[in-house]
Every structure is written in structure tokens, then in C-alpha cells.
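Take a look at the structure set out below.
Left out: one protein chain. Kept in place: all the others.
Per-chain residue numbering starts at 1, and chain names A, B, C, D, E, F, G, H and I are given in the order in which the chains are listed.
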């Protein structure tokens, strides 16, 4: 089951504002309605204040959703709130891109804080 | 014939504003003038307030246009108004991209509410 | 329902062997199991002997499958045999490429006569 | 010779502002200097007020330039003013993209009214 | 655990040789060494003799590898032998394409019977 | 009207066999049935024996089809026979690729002499 | 040596503001340090006030740099100032894109006047 | 070890503001945690005030990171501050794009001064 | 320095012939003439007889070239002979693709045994 306890953080290497983007193209969870797996990509983008998320722990956190039944909209908002709670960044954005189901492919964009306008499209 | 009664909705999983995008690349209707089928893609994009559209019901709604004679401009505005009426979103946008006819391909963009500028191009 | 009576033909403009390819990216039929529409592209390739298929009649023939419940494998073989029966070409090949269903996309290749090796992959 | 008399129009299907885009990738006219044909694509984009241009008549209008000797800059501004005069849209934009001549390819952008900033690049 | 009992088959719709290709871009299994998930695409290509594999059952068969610890080379050869045993096709080919690990991405090609030369590269 | 009298030739610069390919992406003629213009690309490929076609004269020859009503299949075979008659090459191939009409795009391949197998697909 | 005397101009065909873009993908000059040729593409973009640059004369002007030893930054600013001096446009922008040297590829953007924000990235 | 002493500079060829962009697609350093090499691309973008960085010295500076153990976030901020300190540009931006590790690829964007909004996404 | 002692092998999971391909897009060595780093991709393709190369050990083997001064042609032939000596495969092929130097990019293909014709181009 998804668990944010695996997340680890390190001190930001700069006191100047900068932007970090991690794109995971190997995300999978399970549709709670049909029980079939969902496949997607997750883009995490944020401006750190004090800490940055460690990359390997982020991978493990994403892997903890592997057998979880959860909707597109819910997984996106959950990842967003888990990371915001743990890092208190200047702003943070989570974009999920899901492979087609029934001919329809989807993108969900959740944000926290004042994401600069240039990033608003995801 | 097109019918918005098949649409189903579920409560939004977050009280924070977020964006949902569903792209259907398998839309077909019929040209009312020639009787020949038209083929296109439909992008739906919106910020939910209280409810989100359920994906399978959205597919069925789109399929209900399959044998309907209707112009590009009309189908785009109809989908927009049907969904706005049913969901009352913060804002909503419908973009249709039509395969070429006579060497000309077309895109129609209908909107409701204050669509943020970054989305304005469709 | 599919009907090969709409097909029209014209005399080949050359007595030298040559190759004709028509790619229709707007094919749709219906899945006989689920009732949902299938979308695909159909490539027809052949070397005419006496006659060539007229392009507009070919379009109408393809459109006659629009509301027909028929499997991928069956529609491919049917189009192949309908056209071979009507044209008696030197060789003929029908390739159907279907958009994904359940994360799986498919291609079916039916042939008649000695299709040169360079075309064998579709 | 180019003739805007072939253009036909129909009433806009919505009283909400929306955007229409027609891309013709099969435009050809003649260079008035060399007599050689020019080939290009024409993008028409506008927000209708009362009427929309009918697609087939637009095709015929474009075809009327086929044997006309006219410069890139002139054809772009002429199409723009012809359509504005006939439709009185909220705004309108004509973008022509010309295939290379002497290793140089060109784009001309003519506009009328307050084209929203997102469209300004063509 | 992987199970070929979910596979279902239907009679081939033609007694002429033809080729079927199913591409699943959503395959995942687990690395038996590290316990981390592997992600890849599986292309199945074959010429049926008596039966064809049913598409939904094929999806379920692939899903049964989801939590199985198994090497690239083994999963490829296992899928190949499972399907050959069940269908006895004229020839059959399984190609797996794995996303990069440590900067290296891999492809494995297993075959059964006389795969025509044009398909040999996968 | 099409005229092969504009074609000019120069002596081959080598007595070793070599291959020449000229791709014209700006071809247009007229559909004899509808009167509407057709647009396409023409690939000419050959192994010269004594002479090569001069590039500017080839352009003029292609332009002479601009207002000619002629079918895809006929224009392809005519260009092939005009050039073979004038140059007597070791082998020659003409491939025409036509933009879509009614959702169907077409390719015609005419050949003369023993075109090596690697070129057979056009 | 580079010479702006070859440039010719014609009167703007419209008194409405419009945008002209010419992209030359065949620019070459010489590195003044190594003597080796540099290859790049030059995008010229401007809003004419009274005159437009004639396309063939622009090509000749670019060709006059062929054997000139000049740095990336200098050639970009020189072309910009030469054209501004000659045309007095509302605004003008010159973007040069240089093929890689030592694994590094470069872009230089020089501007004159108030280039609208949408063009600022080149 | 990384050394900014190799950097050389030359006087800006213009007193008008202009933009310089150098993209190095051949950057490599070492992960300080695992000892494995990291591979990425580095985009440097700036508006010079008095001096520009010389291209070959920039290459040598980048090469000095080859065997240095340093995190993504740190190398990006270090390159940014080294160059700002040496050049005092109007503004400067460093974007690093790293190839995937464990299925996740990353981009870091560090800036100094008022980078115009159009460049903010990197 | 390059060392084949890090290579590890495992028993082939099948006694049927099959093909394995590993593509490493993160290879770097050093030019023995200039001392500057070279960057490239290495494709290894083979049909195992008794053993397969273990993926992580292959990565370490490639990394051992990181600071080695060695020419394109030599590194390609060395990797080929090291792996053939250690695995005695049915056939094996090594293709190296090198990023451009001085505007020229290169590919070297070394082989051992009877590589099937379909693979001969690399």
C-alpha cells in the first residue's frame, strides 16, 4: 500500500530559488473499479525551500502504489499532498499522464502554492 | 442520437483546484450535408468544482454521436454546453480536431468560464 | 451491412506490371462481442492485371462496415477476398492496423497470390 | 483569377465566443517574377461574430489563386482582407507557410482586430 | 503467478495463411535479483493454423506476470513456449523491449517454427 | 499540357553503374473527374546508361502537368514511359505519393527494366 | 566579403502591421580562429513599416558571408544592424542556430525595437 | 576536479542586449553515492553585459567535471554561480537534463538575475 | 583501464536459438590523439549458445573504458573480441555510433560468426 514513510530528503544545495523536475515514466497502479492495472507517467516539479526529495526514495514511494486500487484523480492529489506535507516547498506540481482506456487518454494536474504561470500547463 | 443522459459523475477527490484532461482520439459523427462520416479527436479540459465526469460514461456519451448528422462547429459547442450544464465546473474547454476534407483540416475551440491563458490555444 | 456491390473498377492504364497502394486511416466497425466501435487504418496494396478499383467506390465499400459487428481477423480476410474476387489481381494484400484495446494494439495481414517479399511485412 | 464571390457563409451555431481554425496544406499560386509555381500552406483562424465561412466554398476560393501571379506578402494580406470584409469577425488571422526557394522558406502573418496574444505567433 | 490457463482461443476465420500481430505496451514483471519492477512492451506475431488467441484472455495472461520475479530472457522464452504449446501455429515470434536499466535498454527475440525472413529482426 | 520536349539530358559522368534519385514534393495536376487539383510528390530513381536528365528541365516537365486532367495511375505510368523513352536507362522507377482524398491517400509505383529488389517498395 | 549593397527592397503591400519570417537553412561562414567553415541557419523576422526585403537579394547578401572569417556573435549582430539600417522596420529579430562544435551547439538572438513577447525566444 | 580557471572570455560584440545559448549534449560526472557515471545535457543561456564566454574554454570547463562526484542539484548550481561570478551577465540560466536512473529522468534549472519570462521553463 | 574480468555470465534459459540485444546509450572513452572525451552508443547483439552476459557486469565492463585513450575502430573490435572469447556465441555483432566530431558522425560495425542478413546493417 502507498507509504510516504519511505521518502527521504536532503538539504537544498543552494539558497537561491531553483526548479527541480523528476519524470517517472514507469508508474503503475490498479483501477479500483475493474481491478485492471493502470499505466502512466508522473512528472513532479517543485521549487525547494529547505529540502529536496532523494531520488531513490522517490522511486520506492512510487512503487508502493503498484498494487493499490486508486483512481487517476485521487492518486494525483495524494502524491501532491504527501510531498507538500513532507517538504514544504515554495510551490509544487504533480502531473499524471495515463495511457488510453477505451480510446481515451487522460492527464491530471494537481498543484500547491503559487506555481509560476509558465508551468501551469504541466 | 446524442444523449447526455448517459453521463455519470463522481465527487471531486480534492477541494484544491486541479485540472483534468481527457483526450478521445476515436470520435466519429456524420456530415449533415454529404452523409459521409467525419473523424476527429476531442480534448476535454476542465477544473472541477464539485464533481468530475466518469470516464466510461464519457465514452458512451461520445459514442452517441456516431450516426448523428452534425457540423463541426455545432458538435463542439453542444459537447461544451452539455458538460457545463451537468457539472458546473470552474471552467471548461472543448477542442475538436478534424481530419482533412478536401485538403483542409480543422480545429474548433469552445470554452466556458475563465479558462486560464495557458490553455487558450487548445 | 458490408456490401461489395458498391465497388467500381476501371481498366488498368498500363500493360506493364505496377503497384497501387491505398491507405484509409478512417475505418470503423463494431466489436461483435462488446458492441463498442473499433477504429483502425486499412492499407490495400495490389498489382492490377486488367482492372483497378475506383477510389470513391472503395471509400463507400469501407463505409459499409461502419455499423457491422465483425472481428479484426474476419474483416481483414473479408476485404481481401471481396477485392480478389472482383479484380483478379496479380497479387493483393490487405493490412489492418487497429488502435489499442486494453493496452494492446493489433495488426492483421491477409494476402492473395505471390506478394513480392519486400511487401511481406505489410 | 482570385474571386471572393465563391465564398459562402452560415450562421454561427453559438452566441458564445469560440475559435475556428482551417489549415489548407494544398495551396499554390504563381510567382509574378519568375512565372514558376509557389506552394504553401494557409492557416485561417478567427472568432466568428455572426457568420462562419463554409468549408467547401473556402476550398474553391483558395483554388482560384492557382494560376494567379502574386507575391507571398500580397496573397496573405489579400486573403485576410477578403475574409474580414465578408465576415466581420471579432478577430481574424491568416498565416501562410511557403516551401523553400533558393534555400529560404518563409512565413507571413496578417491579422485583423485584436488577436489574443496566444495566437500571435501564428 | 503466470498462468496460461486464462488463455482462450477461437477458430481461425480463414484457411488461407495470414499474419496476426498484437503489441502490448503495458507489460510489467519484477526483477528476481533486485525486486524492482521491470517495464516493457511485448510484440506477439504468428501465422495461425487452426486457432487464434482471444485478445482479452491474452491481456489477462500478460497481467499474471505482474508480481512474478523473472529475467528478461526467461519471460520471453516462456511466453513463446506457452503460446506455441496452446496454439500450434505455423510459426510464432515473441519480441520483448525493455526500458533502460543502468543506461542500457534491451530487446529479446524468441521464435518457434520457420519465421519468414522479413520478420527476423522483430 | 504535359510535354516531354522540355526535357534535357547530359552525358553520364561515370561509366560505372550508379543511382540517381530526384524527389519533387511540389507536384500538382487536376482530377479529370471532379476538376479539383490533386497534390503529390514524385520520386524518380534510375541507373543511367548514357545520359542523365537535367534537373531544371525535369522541373519544367513536371510543371507542364499543372493544369492537365489525368488520373493517378495514368500520370505515374506516363512519366515513367516518357523518361524511359528519352533516356534508355539500365532501369527506372517512378513513385507518386498523393495527399488524401476522402480520407484515403495513395501511392503508385511504375517501373521499367530490372529494378534491384532493395528499391522495389519505392 | 559581406556586403549589404546587394540588398533590394520593395514597398510593403499593406498599411496594416504584419509579420514576415524568412528562414535560411544554408548559411555558412568561416571561423576566424581555426579557419574551418561554420554552418548554421538564420531566421529573420520583422514587422515592415515602409519596405520589405526582396528574397533573392537576401539570399545573395547571406552568400556574401561564405568566405568571411567572423564569430557567431558578430555575424548575428551585423546582419541585424545591416537590415535595420536599410529597412527601418517596426521591429526586427535575427536568430542564428549553429551546428555543433566540440559537442556544443549554439543559438544567438539579436533584436532591434520592441519585439513582441511571443517572439522573444526566437 | 572542476575548475573555473580554464574559462576564457571575450568582449561582447554589441552594446545592444542580445541572448546567447550554448547546449552541450555530452556532459558526464559521477554520482557521489554510487560511484556510477551520470550523463546529461547542459544548456547555458545568458544576456552578456561586458563579456561573453569563449566556446572552447567552456568545453574544457565542462570536461573538468568528468570524474567529479557531485549531485545533479549541486552541479547545476555550481556551474551557474561560477559563470555568474566570472561574467556578471544581465541574467543567466543553467538547465541540466539527466538521462534516466531507475526509470526517472530529471531536469534542474538554476538562474541568476531577472531571466525574462519566456525562458523560465528552461 | 578496460577490463573484461568484470564480465559475468549466466546459463541460457532456452536451448532454442534466440536473439539478445543490449543498447547502451551512455558510452564514453577518450580520443588518444586529442585527449578529448568521445561519446557514443553501443549496440550488442548476439545469439547465445551456452551462456548470456549479465547486464550489470556488462555495464561495468563498458564503464572501464571511461578514461581509456582508444580509437573508434579499435574499441569496437576490442569489445567484439572480448565478448566472443568469453561467450562463444552462435554469432555476435557490435555496433558503435559516435556523436559528431568536426561535423562528421561515425558508425563502426564489427561482427563474429554468421550474422543473419537482416542484422547486417547494424
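Everything that follows uses one rule, which is that a contact is a pair of C-beta atoms (placed from the backbone, for glycine too) under 8 Å apart; a residue touches a chain by one contact, two chains touch by 3 or more.
These numbers were taken from a predicted model, which means no experiment stands behind them.
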Quiz item: Wait, the hidden chain, what does it touch out of the ones we have here?
Solution: D, F, G, I
Practice problem: For the chain that's not shown, point to the residue among I:7, I:23 or I:74 touching it. | Solution: I:74
Practice problem: From the listed residues G:25, G:54 or G:68, report the one that touches the chain absent from this view. | Solution: G:25
Exercise. Since one chain isn't shown, list which residues of chain G touch it in the complete complex.
Key: 25-26, 28, 36-37, 39, 63, 66-67, 99
Quiz item: For chain F, which residues touch the unseen chain?
Solution: 12-14, 16-26, 52, 55-56, 58-59, 116-119
Quiz prompt | chain I residues touching the omitted chain (full complex) | solution = 71, 73-74, 76-77, 100-112, 117, 120-122
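Note that only the chains that are shown with their structure count from here on.
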Quiz item: When the contact pairs of A-E are compared by residue number, which of B-D, B-C or B-F has over half in common?
Solution: B-C
Quiz item: Which integer distance in Å separates the CA centroid of chain A from that of chain H?
Solution: 27
Quiz item: Between chain A and chain F, what's the gap in Å when you average each chain's C-alpha atoms?
Solution: 55
Quiz item: chain B: which residues touch two or more other chains?
Solution: 25-26, 36, 39, 99-100, 102-103, 117
Self-check item: Chain-to-chain touches, reported pairwise for every pair that qualifies
Solution: A-B, A-C, A-E, A-H, B-C, B-D, B-F, C-E, C-F, D-F, D-G, E-H, E-I, G-H, G-I, H-I
